[in-house]
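Only one protein chain is missing; all other protein chains are in place.
Going by the order they are written in, the chains are A, B and C; count residues from 1 in each one.
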Amino acid sequence: MTTTFDLGALFRRFGLLIAIAVLVFGLALLSPQFLAVQNVLNLLLQATVNAIIAAGMTLVILTAGIDLSVGSVLALTAVITADVLQAGVPVVLAVVIGLGAGAVTGLVNGLLITLGRIPPFIATLGMMTLARGLALSYAQGRPITGLPDRFLLVGTSSMLGIPTPIWITAVVYGAGMFVLRRTVLGRYIYAIGNSSRAARFTGIPVRSATVAVYVISGALAALAGMILTARLNSAQPIMGLQYELNAIAAVVVGGAALSGGEGGLGGTFLGALLMAIIANAINILNISPFVAQVLQGSVILAALLLHGLSRRNQ
Amino acid sequence: MIPTVRRIVVRYSTFLILAALMLLFSLVSSRFLQVNNLLNIVDQSALLAIVAIGVTYTIISGGIDLSVGSVVALVGAVSAGLIVRAGLPVPVGILLGLVFGALLGLVNGLFVVYGRLQPFVATLAMMAIARGLTLLYTQGRPISGMGEAYTFFGSRLGPIPVSILVLLVVVLVSGTVLRRTPFGAYVYAVGGNEETTRLAGVAVSRVKLGAYAFSGLMAAVGGIILTARLWSAQPQAATGLELQAIAATVLGGASLMGGAGTILGTVAGALIMGVLANGLNLAGVSSYLQQVITGGIFILAVLLDMWTKRQKV
Amino acid sequence: SQEAGESAAQEAAESGPMVIGLSVSTLNNPFFVTLRDGAQETADGLGVELVVVDSQDDPAREASNIQDLIQQGVDALLINPTDSDAVVPSVQRANQAGIPVFTVDRGANGGEVVAHIASDNVAGGEMAANYLIDAIGGSGKVVELQGIPGTSAARDRGEGFNNVVNDTSGVEIVAAQTANFNRTEGLNVFQNILQAEPEIDGVFAHNDEMILGALQAAEAAGRADQIVFVGFDAVDDAVAAVEDGRLAATVAQQPSEIGSLGVSTAVTYLEGQDVDSYIPVPLSLVTQ
Partner (left out) sequence: MQYSLKMQGIHKHFPGVHALDDVSFDVEAGSVHALVGENGAGKSTLMKLISGSLVPDEGSIEVFGEAVRFRSPAEAQHHGISMIHQELTVVPERSVASNIFLGREPRALGGLFIDYRALNTQAKALLDRLDVRVDPTVPISELSIAQQQMVEVAKALSYNARVIIMDEPTSSLTERETATLFRIIRDLRADGITVIYISHRLEEIFEISDRVTVLRDGRTIRTDATADLDEDTIVSSMVGRTIDTIFPKREVEIGETILHVDGLSGNGFRDVSFSLRKGEILGISGLVGAGRSEMVRGLMGIDPVDGGSIDLFGQPVTTPRVAGMMRRGFAFVPEDRKEEALFLGMSVRDNLVVSLLSRLFRSGLIQYGRLGEVTAQYIDKLRIQTPSQGQLIRNLSGGNQQKVIIARCLALKPSVLILDEPTRGIDVGAKAEIHTIIGDLAAQGVGIIMISSELPEILGVSDRIVVMKEGRVAAQLDRTEATQDLIMQKAATGGGS
């Protein structure tokens, strides 16, 4: 498992952990509220949507791809799910339909990339516009509100005092790590990211593995959309604007290379956590919205530079 | 004979797509091909084209620039602020705005070259920071009242929009730099194979810094034009412009892997987006559907482009 | 411009039905979708063709869209500007083309506008503040959830709200954070504010989307009954929430009415009659 356990990766993750620890320590000094159990749970809860999308994005980026369509797919699948729920479809079936719709958009992305040989950035950029338009048309620009209580439990219930979305995220990451480390598909994903040409020459099913990661990414975007919809008791066609950039930022802050073959889910989770911490701290400390973006950008830059340093000093 | 036709199709596929779209829309709306409407389209696409030209430089060099939308807004605000608030003469305000834009681009380049950050993330962070700085500087309020010397750049000289003239100058200069000067050759070379270019004794760092600074400068030109066109600097101006600019660049035949791309192609790419928006408006297509169609046509156009390029010439 | 209106009316009489162009700031927001629907309904009723373009909150796109409407030769322009300053050159361009301009919901800071049909956002903010202060008993700690920084709705509503609150001793704004007009962010941001502030008496959000998110957060935290929630826009979801007693109030701007009045005013003008230059659409507070 050198690809996931090499020294450099360990250093990089370590660097990010230190960055987060320092930040948390500082914030705890600034506000006693920050480390309250409830706030920590809030923070994790708020990280879930980005973390789930970023998990799919990690697989995509490991194959040297990118998925810009996740935010729009999230909105499209959310309005579809909400609509079928309102039509009286049972909750489980509605969830399956929603996840299926996400998977289908991923499939289209994957086919455009593998069969159409369009660069992933371009294919998913087109899908981003297209899916957003579909979401808006489908919902006619209005939120779809008033969903069955059983569905809302996805976002609002707790188990053992921990909100369900956090459990869902844990399952997604557990499954993702299993796929990357213990399955043939996981090896293929790293191999394709390392050299898709060599992967083709060695008989790896490059096309189906690539399509698979985009399908997973689409389905996970749909899952994130459902959590959001359940928490809000409403699905909106403009949900998820710019979520793709947040997810990519989480993945990259987590130590993955956009050139593929390098990175893992552990780092991505820390990346998503870091971003949630910053957003949470801005609210807790009541920092002016005008400063907020400057702060967010700077912290991300600082975290990345820190990696860079640890990478070079190894 | 046939091979020549093919070669032309491959070489100019972007322009052919543009022509096909124009033909289509001229069938849909009789007003489409009117001279005034064509001028409108170029006027409407000038901002995107100019910004995309800057992005093209970074993409050819093997990078990318996601900060351009925010830089457009920030430079627009700062140049307007220098004139309205600080009372500087218009040319000075514009000049300082341009310098500021180039500096912001240079900062991107510094992070990429010396911070060794991936261009995507370095400029993503700059996108957030520059937007935040715009809000801070404007305190969330638009700045207006720059006067006619400024808004001249958003007006018309007779029937001709000034933005088109600016675009022409930009195309001429940036095209010449890219095709004729050593710097331009090195931008291609760095994007094609950075290590080789370094081994050939080229100062790769400087080339990259130059490409990002140029991108910042073009975003600044775009910022001035937009502010002049709106007679006010808007704190939320040009959000999302970066992705459109990248889309235009790619439609124009540039490769995100670096090493390939042309200025005229990028301009054609921007015009395709402009023609789509204009034509769909004239055809009275609903805005939601416009997004679906734009996304679909974008994908189709790139598919077609890829397909023609794969046919051996 | 009365003459222009007459000539346009003549032209319209000569060449089929009247065509009115409507430029909407964004159709991604239910408020403006309702405004559009109101306009469409009235247009259909009057036998007028309505061409709608969507600026997606982007002033540059708005300028292009309006240019395209002018190119199409519409008889009148109904503009719901993305920004009062940024729309000025577009209004002037329409003026030059001899097309009468009407602004709806948001005004233009220049150019010749025949009539402005709107309710006043600043007044709405004040109205919300007055209601909120009453509801919390004259003093207490309040939170302001702001719209996208730099947009005119966020500025005006915030201005009205702050005008009143700053003049009222005993009322303190303990947190003012942006949730970008967005329900998800309303939820997350208010969740964090709840965490930071053990004592909150009331919240005002610059739109209903955010207040509904905030409501969700407070309900999840079990603090909804200690807090008075006031929103803005009276979108369907919010009105339902008011009826359920979850939301205390929302400022109703009657977007459908604004749209409808916009079209009918334009038609009246095109038919050669006089119209008032400011047509206020009354604000109302939707409460239980």
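Rule of thumb we're sticking to: a contact is a pair of C-beta atoms (placed from the backbone, for glycine too) under 8 Å apart; a residue touches a chain by one contact, two chains touch by 3 or more.
Please read all numbers here as calculations on a predicted model, not as lab measurements.
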{"item": "Omitted chain's touching partners, listed by label", "value": "A, B"}
{"item": "Touching residue (missing chain; options B:Phe100, B:Tyr150, B:Tyr188 or B:Trp231)", "value": "B:Tyr188"}
{"item": "Among A:Leu74, A:Leu152 or A:Ala191, residue touching the chain not depicted", "value": "A:Ala191"}
{"item": "Sole residue of B:Leu157, B:Ala200 or B:Leu300 that reaches the chain not shown, by the stated touch rule", "value": "B:Ala200"}
{"item": "Sole contact to the chain not displayed, among A:Gly71, A:Gly261 or A:Pro289", "value": "A:Gly261"}
{"item": "Touch residues of chain B, complete complex, unshown partner", "value": "180-182, 185-186, 188-189, 192-193, 195-202, 259-260, 312"}
{"item": "Chain A residues touching the omitted chain (full complex)", "value": "1-3, 5-6, 181-188, 190-191, 194-195, 197-205, 261-262, 314"}
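Heads up, the rule we're going with is that only the chains that are shown with their structure count from here on.
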{"item": "Remotest chain, chain A as reference, centres from CA atoms", "value": "C"}
{"item": "Pair joined by the larger number of C-beta contacts - A-C, A-B", "value": "A-B"}
{"item": "Whole-Å gap between the CA centroids of chain A and chain B", "value": "29"}
{"item": "For chain C, residues that touch 2 or more chains besides their own", "value": "27, 149"}
{"item": "Residues of chain A whose C-beta touches two or more other chains", "value": "136, 140-141, 289-290, 292"}
{"item": "Touching residues on chain A, where the partner in the complex is chain B", "value": "68, 112, 116-119, 121-123, 125-134, 136-137, 140-141, 245, 248-249, 252-253, 257-259, 289-298, 300-301, 304-305, 308, 312"}
{"item": "In the complex with chain B, residue positions of chain C that touch it", "value": "27, 51-54, 56-61, 63-65, 67-69, 71-73, 83, 85-89, 109-110, 148-151, 154-155"}
{"item": "Sites on chain A touched by chain C in the complex", "value": "31, 33, 36, 38-39, 42, 45-46, 49, 136, 140-143, 145-146, 156, 228, 231-234, 236-239, 241, 279-280, 282-286, 289-290, 292"}
